[in-house]
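So, chain A:
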Amino acid sequence: MNKSVLTLLVMTLWVFAWNEPAKAASDAFTKAMPGYTFSFPRDHGSHPDYLIEWWYFTGNLSSEKGKSFGYELTFFRRGIENKFKDQNPSLWSVHDVYLAHFAVTDIAEKQFYYDEKISRAALGKAGAKIGKMDVWIDRWSAAQEGDQIRLKAGDDQWGIEFILNPAKPLVVHGEQGISKKGEERGAASHYYSFTRLETSGTLITNGKAEQVSGLSWMDHEFGSLLLGEGQVGWDWFSIQLDDGSEYMFYQIRETAGGKDPISSGTIIFPDGTTQDLKANDFKLTPTSYWKSKLSDATYPLHWEISVPSESLTLTAKPVLNQQELITTRSTRMTYWEGATDFHGQKKGKKLKGKGYIELTGYAGKLLGAVKPK
Partner candidate 1 sequence: MRQFILLKFISLRHLVREKRTWLTLIGVALGISVFVSIRIANQSVLNAYHQSVDAFTGKSTVEIVGRSGALDENILKTLRNEAAITTIAPIVQTVLPMSTPTTSQGEMLLFMGVDLFQERDFRNFNVVGEDDKPLDMSGAFEVLLNPDSALLTEQFASRYGLKVGDNFSVRMEGKPLEFKVAALLTGDIAQTRDGNIAIIDIASAQWRFQKLGQLDRIDLITDEEISVESIISRIEKSLGGDVLVRRPQQRNRQIEKMLFAFQMNLTALSAISLFVGLFLIYNTLLVSVAHRRKEIGLLRALGVDRAQIFGLFTIEGMVIGTVGGFFGVVIGSVLARWVVQVLSKTVTSLYVAIPPTPFSLPLSLFMEGLAIGVLVSTFSSLYPAWQAAQLRPREALEGIFGSEVSRINHQKLLCLSLGSGLLSFIFSQMPMAWGFSWNGYVASGLLLMAFSLIVPTTILLFSKAVRLLSSQSSPSWRLAQGHLEQAIRRNGPTISAFMGALAMMISVVIMIESFRTTVVLWIDQTIQSDILGFPASYMVSDSDETLPRDMLDQIEKMDEVKAVDGYRSRMILFRDESVELVGRDLAIHAEHSKYLFRTGKSVEVIHKAIAQREVLISEVLANRFQIKEGDTVQVPTPQGNVPFEIGGVFYDYGTEGGKLVIDRAQLIQYWDDSHIDVIAIYLGENEDPTSVRSKLLVKWGSSSGLAFTTQGPFKDEIMAIFDQTFLITYALEWIAIVVALLGIANTLFVSILERKREIGILRSIGGSQAQVVRVILVEAFYMGVIGNIIGLICAFFLSLLLIYVINKASFGWTLQFHFPPMIILHSFLLAIGTALLAGYLPARKAAQTDLKEAIAYE
Partner candidate 2 sequence: MIILDKVSKIYPHSTHPVQALKDISLTIKAGSFTLLMGPSGCGKSTLLNLLGGLDMPSSGEILFDEKSTKYFNDRDWTALRRSEIGMIFQFFNLLPMLTAQENVALPLLLRGDPADQIQKKAVAVLEMVGLGHRLDHLPGALSGGEMQRVAIARADAISPKLLLADEPTGNLDSKTGQDILGLLASRTKASGLTLLMATHSQQAIEHADQVITMKDSEIEEIQEIS
């Protein structure tokens, strides 16, 4: 189990409203089953046979003048079960709904900006191509250009246009092409990541454009089976250390409290080899909390992380407390997704890194917990 499952959980919860019988919904779509063979560039593109799919980018960047920034850009595709969609010849007929989240953290200015979109395909307003990565809503897009990926999002006040170059090969998570999330058949997703993408381009903050460069992380994941109840949220970490390694951890929190046994992680070594981590292989300990004035949610933003097998201890400290997204329009969830600095020791040697932490399920229920201002 990994982050993909957790994200599926979220998707499940926001998708709920669209498909009353959640189980029935998944029947119309292909399930993620073991034995899947990834093939690229095909699998960079859209998989409309699957219910849910997303392309997820985060990164830590700095300008030529040394200012630091974080960003997040996520595109979701959500298949719609609509028995009339093939009968109705209208080009407005809904087959998929596309959603996007875009956030920028201006660390020096202590500013956090985010925006979101939701749309049907609507004659090219939004879409995701099959066979190659090309997903967009309006003028926001993530598209493959040769080996590179071009990201565009935002507007003339807050916006990005980046070129992403993989410094390491992509990593397929899980076994037999699936990332399992439960015992049920098909309760899984197909999931791969680019954990180290060299990034450069233009970033607009408050209407001012700057050239920036740094590292990004990308996830692409697709699956169909929805999760059951019992989980309230998760904590997810992506860490790019300056020794050339990356770490990914997550833990699912249950209503009853405590760490879910399916929590896990992955180590990507500098040479590109990987190692799965089980729940007992690492320890995540929150050390201090921050309360959002907007949602009243209390998030653990400072963490102690330890991976005994690597003799690794890390302290996570967000670059800014306020990196909370209240996405009333699209996914309708309130969560914290923020650029984070990591400091610590590995085998007695000091090291640091950057990354992103995603904290969900703290604003009451996952959904609809946003209190009016």
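As a working rule, a contact is a pair of C-beta atoms (placed from the backbone, for glycine too) under 8 Å apart; a residue touches a chain by one contact, two chains touch by 3 or more; residues count from 1.
Picked so that all candidates are chains of the complex that A comes from, given by their letters.
This structure is a prediction, so every number in the text was calculated from the model and none was measured.
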{"item": "Touching partner of chain A in this complex, picked from 1 or 2", "value": "1"}
{"item": "Chain A residues within the candidate 1 interface of the complex", "value": "17-19, 80, 82, 84, 88-94, 97, 118-120, 122-125, 138, 328-330, 332"}
